[in-house]
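Shown here: the complex without one of its protein chains, the others still in place.
Chains here go by letter, A, B and C, matching the order in which they are written, and residues are numbered from 1 within each.
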């Protein structure tokens, strides 16, 4: 027993988030009572965040393979082949809990963490996206959280030097006590120069690189897996502070030593820093690791082994280097002004051994800590189905255009310019489509290839029907990529849910994952990386189930993409896909009638595929002039968005046989809007007929207003003012 | 024309700049590390690119302005040779005393990335000869501290000597406080030193040179410099 | 009344700015610098009926806006 260490008591075990069963299992595994440091290590490795103990069995359902997948889940990020010897490396990760406590630093370090995941693999980051959910606008904390999160994301990404090109922002009272900050990063690497976490070779130096270790965020990983209570704000754990400047140096230094062939294995220090990274490198390589903490660069005095093992100081990496290249690697790190220290070595015995000041502070079996952590089959409940809404039963209390104004100026559907103008979205000079479209488009190298990127999910749908909601999230991401002309290739996900120990919540999780799996299979859209964030609840009230989907698609020639703005007057406006007027869980219902009920629109994956493939072929054939997919708010909102983006109006034709509001605001899936020169209309019609796609002529572009029989025409400029003003007005309000 | 791009730790638009210079001039610039004490031989144009040198810690550009390479840049400027500072480069030039004044926080205190309209004030300088006086051009901005201020005497001299080369304007070219988004004195976006050979510019012409990506209004600046260089040679 | 509010990082919280400044001072040859931590001061003029009221108002200002109490400490001095 090491002197001055706390006694391991049941209370201490509980404080570390281990159940009595888990503790017993651990004790039995090592055949003795653990030291305090060992307790810290196992609590970090076996918590939900690192071990995926509640989610693992379900994640196995997700399709992860395709001919273009180079690396699926299980590494720092997923990797796909995009041709010409290049690979795209990407992943999404949550920083929900830290951000609620300190919005700026929480969001900033979230961006820093996901960027490290990408460049750890040898890729140079080329774009970031973020998916944000805040509480209701009326909640007293919301404004401050929005300001802090947006500033934090910008503060880190702008300084690091990666364009933040897309994302999503929404509000709902169910996020009042648990906001969501999911950050996605995308990088490009040479396909045959990808770096992995798996260590090889015995007796190789384990090297610590980057910034010094302090007492930052100790127990951050445990916190990320604990439900918030009333006192969460009082506890205020040590907050991690981001240093984008050091991260930029770390990026350049890492890419340089990789180029010089110094690296055997590399792992960033994220959640549970040194512990997680060392254990993963060893466990994946079937090797042991021994660390000597006296050699770890620290910035605070008298740090204990426990603190060093659990510190979440940012901007750090752990590597196994080629012994003969050690000096060269060190010189590169020194040039960039970063710390470099050999802190241990790989060993044959599969043990994780930690020494400090002459004592062995931990000596644990490495496999059981790492890839053989406990796994649970938690109980889950079947979600209650909600009946579909009959459109005829839903009133429309205001004229259609008044409802439209309300919708385009609502918190969820308004322009998010106030947010993305605080992000440098142009740096690196490759941003072909800026924020505000269906998907961001970023050129790869000197082109003509480009990547299309998007993040999506409709949490309202997921709550009403987790399975359909999961499908819909994937379908919408796929559609957004298709709408800019891209071939959707793969997905990263970020599954945000409440407490998995509650069967209803576990039911939401399980069914969302099944929905995602089904859609990914049908659309040939494998999941290559992701993250699970559970326990997003306060005082027993969970967030809306929010399985965020990050989609990546490939454009062969960036000259052949589509944007959503109308391009000229006198063009035909065409609707692709079938409209039945599904109003259940629609934005119309929520915004205009203040109701969230009914079943969400079902997703027919075969039509998604057929309609999407059709639209993509039109774009590739140069037959369209503008394309927009339909989602929240339905047809009329999409038309308004196309008009607002261009300043060009449209005259629309009434829809016979429908309650008008169901036609114009229904959220039926698998639909797109496009415009085409009138001469091309017959060609498009013929092609649609050939492949069995429904096509409908909706009107003609032109003028400076929208017109529709029975409605007072509305100026595009006034729609635009409504669309642009909500967020700046809201954020300009009293703090 | 031979150019050099200075690379400070934390700078992040150096690649954008190098690419723009190559694209317009057909010649790759030399990348020069901040710790160097001399410029490569035969350099005509020195560029301090945009980014976040030293994370913008302390004051934007303050730490970079004291880097070893800056003595060589100062000597280069002292000979009347060309120095261009974009965004963080502009801030570094001010901190190094190569340009007067200071770039303060934007009045609305936020980092802003968007496309703005600039009016070219004169075309008879090496930096603007690719444009006509009065041209309204579009360029992106991406900064949190671009609010140019200086004491009254300095402002009077800048105006009196015609040293303001670019201003933030409305799309029609008129001065309008609403379009002076960062609050700069007299909407100044780009100024030159007394000798007319050192320019600081907040917007990013280097991000507007490639028709595959967007507008190409930034080309004029680089094309003008190249033309100036070939005349001088 | 004139007052000065000083806001500093709590001990142990990483100060990237301070770290960079420290490095810069060293490379400028300023001798003996062991560490730098950066904070903020606010010089505030305010009307208040007495020192106590002013102090209370400024504390309130710190809690609400001037300091990020998760990572920062503050000190209020009313200079009179």
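Simple rule for what comes next: a contact is a pair of C-beta atoms (placed from the backbone, for glycine too) under 8 Å apart; a residue touches a chain by one contact, two chains touch by 3 or more.
Predicted, not measured: the structure shown is a model, and the values here were computed from it.
Taking the complete complex into account, B:149 is the one of B:149, B:170 or B:223 that touches the chain left out.
Within the entire complex, the positions of subunit B that touch the omitted partner chain are 58-59, 62-63, 66, 95, 101-102, 104-109, 147, 149, 183. Interface residues of subunit C with the unshown chain, by the touch rule above, are 6, 8, 18, 21, 24-25, 28, 30-48, 54, 57, 60-61, 64-66.
Just so we're on the same page, only the chains that are shown with their structure count from here on.
Per-chain CA centroids place subunit B at a distance of 34 Å from subunit C.
If you average the CA atoms of subunit A and of subunit C, the two centres end up 36 Å from each other. In subunit C, the positions touching at least two other chains are 16, 20.
Contacts with at least two other chains are made by residues 243, 245-246, 337 of subunit A.
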